[in-house]
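Only one protein chain is missing from this complex, and each of the others stays in its spot.
Order as written gives the chain letters A, B and C; numbering starts at 1 within each chain.
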Amino acid sequence: MLERIVRWARRKSPWILHFNSGGCNGCDIEILDLLTPRYDVERLGILKEASPRHADVLLCTGPVTRQSRDRLRRIYEQIPAPKWVVAVGSCSCSGGVFRDGYNVLGGIDQVLPVDVYVPGCPCRPEALIDGLARLLEMI
Amino acid sequence: MTEWLSVLFALLVFPGFGFLLACALAFQWIDRRVEARLQGRVGPPWFQPLADLIKLLAKEDVLPVGANEIACAALPMVSLAAVLTAALYIPVGGWVARTFEGDLIVVLFLLSIPALAYFLAGWLSVSVYSVVGGSRSLLQFFSYEVPFLMALSGPAILSGSWSISRIAAQQSQAVWLALVQPLGFLLALVGLIGKLKRSPFDIPKAKSEIVAGPLTEFSGRKLALWHLTMHIQMVVGIFLLVNLFLGGSDVGVTIPGVLIFGIKALFILLMLSVASALYARLRIDQLANIGWRVLAPLALAQMLATIWIGGG
Amino acid sequence: MLSRLRSLLYLLPQFWRMLFTRPVTVRYPFAPLKLPSYFRGKVTIDPELCRGCGMCARDCPAFALELERESRDNFRLIHYHDRCAYCGQCEASCNFGAIKLVNEFVPAAPQRDTLSRVMVRRDNEEA
Partner (left out) sequence: MTKITIPIGPQHPALKEPLSFLLTVEGEQILDSALRIGYVHRGLERICQNRNYVQNVHVVERVCGICSHIHTTTYCQGVEALLGLQVPPRALYLRTLLCELERIHSHLLWLGVLAEYIGFTTIFMYAWRDREIVLDIMEELSGGRVAHAANVIGGVSIDADEAHVASILDRLDVLERQIKLFLDLIRRERSFQARTRGVGHLSAEQIRRYCVVGPAARASGVDVDLRRDAPYAAYKWLNFQVITAEEGDVWARTMVRVLETIESLHMCRQLLTELPAGPLTVRAPRRVPPGEVVSRTEAPRGELIYYIRSDGSDRPARVKIRTPTLTTLITLHDQLAGVHTADVPVVLAGVDLCIACADR
């Protein structure tokens, strides 16, 4: 019973933390766009948090560059469990257009375990909502 | 036996923890919804604050290395306890758990404990953001507290009593004090916004500047307690203003007192929501300037005028 | 005095108007989604029209299309949605009109390998 209530609460209140590990801004802007009147994900209980300690879901955009790899890992470790990672956009799924760059390690899954991949370049806010909804179903 | 039961009931259900929790969640929802609506959004569903609270309670509690374990655990609890105690002296819908001559002072004292705990939480934390946030919250405390206290002393002087219940009861015979002292009411409202660290005075927890201020390193249960403290403090603050300035629950009217009390509380809540959507966040030095150069002299003038009229 | 007050409460008339206008928020995910017809989304390939010339794979900026060819009539065209930039270059480069970018987005997936798929497979044994 208690477990079911907790699971319901988690599903209804995923607070997101956004980290750009080398993206082009396209997906970052679409993530920010989710908060604004057209998409308003506060309807789904999603809030954008500032501190990793308060977040549940890490939204990663962009491929992982050599410089940002350690930061990404550290931010992931700072998030208290239970936590999830969503790779937003084609570059964070696989490296995308930048896959063969000398400074690019590839997708987020080279560094962190990814729960949901949202393809798109940049992914539409609707696709992002769809991805988050899919993640919440899995919780 | 029944004496004990009634005390227990007052502590846990009404007007204690249970009632305040329900109010806090409802007020938080209304506040977020109203603000969203003013910004052209839809806003969260009604169960949102509850889901947030449960989720935070069930999350892992990370304590960063180097943080003071006892202080981190005790501070949110102390501030929550202080706020809950303050609620005991505030009449809700014509019903009050405890009252004595001078309880207004006690309530104001209890309500300033969370601000100090907030400062300490920032000061004892390992994060630099928290330290900056903590020092800002102390500076903010000095800026709003004096005008807030002076504004609240207006009704007390005018009614010749320092008991919240008596001040509220006196107004039901006469006119609302917000109409007699509109300036005082406004100052108290501004002071309340400062106390609750709401926008535009959310300087100690300014998201884009210092992440989350003193709460940056808090997570899980402790964060939930801090949030709860803030929200219950909002409820208590609003109830206090309703009693002091809007005549509490007017007895003698045909509509039930609780209902009329609720409507007044919602009115103040609405004003807080509009204010938070209306302005940009101020800088701490600007707030100190406003607090000492504008609010404090106005509050002082108001108080002197009250003494002159009321006493004369 | 009045203009001073106005500068302090500047947004109030705007808020008043806001109360009487419906928010522009979309209903999705609570209502079915209708994407505009011009949206450049998922890559689809008509296997009937594909000749396996490899023009799409040559011009793809993200190398999301891979042509594995064994002989003239024996090839596989694989598309990786997790690499795709959805730029439409393959549609422009295809001389046979086999590739179309349709107006739906690729749904998110918990596994990455489910995002790639063999679009065209020809196993005609050469006569």
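In the analysis below, contacts are C-beta pairs under 8 Å (C-beta built on N, C-alpha and C of every residue); 3 or more make two chains touch, one makes a residue touch a chain.
Not measured: the values here are computed from a predicted model.
Visitor: Which displayed chains does the hidden chain touch?
Guide: Spelled out, the missing chain touches these shown chains: A, B, C.
Visitor: If the missing chain were put back, which residues of subunit C would it touch?
Guide: 3, 6-8, 10-11, 14, 24, 36, 38-40, 58-62, 85-89, 92-93, 101
Visitor: Tell me, which residues in subunit B touch the chain that this view leaves out?
Guide: Considering the whole complex, subunit B reaches the absent chain at 35, 38-41, 128-129, 131-132, 136, 199-200, 202-203, 206-211, 277-286.
Visitor: Since one chain has been left out of the picture, which residues of subunit A touch it in the full complex?
Guide: Touch with the absent chain occurs at residues 17-30, 32-33, 36-38, 50, 52, 62-63, 65, 67-68, 71, 75, 96-98, 100-104, 121-122, 124.
The criterion applied here is as follows: only the chains that are shown with their structure count from here on.
Visitor: What kind of graph do the touching chains make: line, ring, star, complete, other?
Guide: complete
Visitor: So which has more C-beta pairs touching, B-C or A-C?
Guide: Contact tally favours A-C.
Visitor: How far is the middle of subunit A from the middle of subunit B, if each middle is the mean of its Cα atoms, in Å?
Guide: Distance between chain centres: 35 Å.
Visitor: With chain centres defined as C-alpha means, what is the inter-centre distance between subunit A and subunit C in Å?
Guide: Between these chains, centre-to-centre, one finds 19 Å.
Visitor: Averaged over CA atoms, how far is the centre of subunit B from the centre of subunit C? Could you give it in whole Å?
Guide: Going by mean C-alpha positions, subunit B sits 49 Å from subunit C.
Visitor: Give the residues of subunit C that touch two or more other chains, as numbers and ranges in rising order.
Guide: Within subunit C, the residues that touch at least two other chains are 23-25.
Visitor: On subunit A, where are the residues touching two or more other chains?
Guide: Where subunit A meets two or more other chains at a single residue, that happens at 37, 40, 43.
Visitor: Enumerate the contact residues on subunit B facing subunit A in the complex.
Guide: Residues of subunit B touching subunit A: 32, 36, 39-45, 47-48, 50-55, 58-62, 207-208, 211-212, 215-220, 223.
Visitor: What part of subunit C is in contact with subunit A in the complex they form?
Guide: By the definition above, subunit C touches subunit A via 23-26, 28-30, 33, 35, 39, 41, 61-63, 80-87, 105-112, 115.
Visitor: In the complex formed with subunit C, which residues of subunit B make contact?
Guide: Interface residues on subunit B, with respect to subunit C: 37-42, 274, 277-278.
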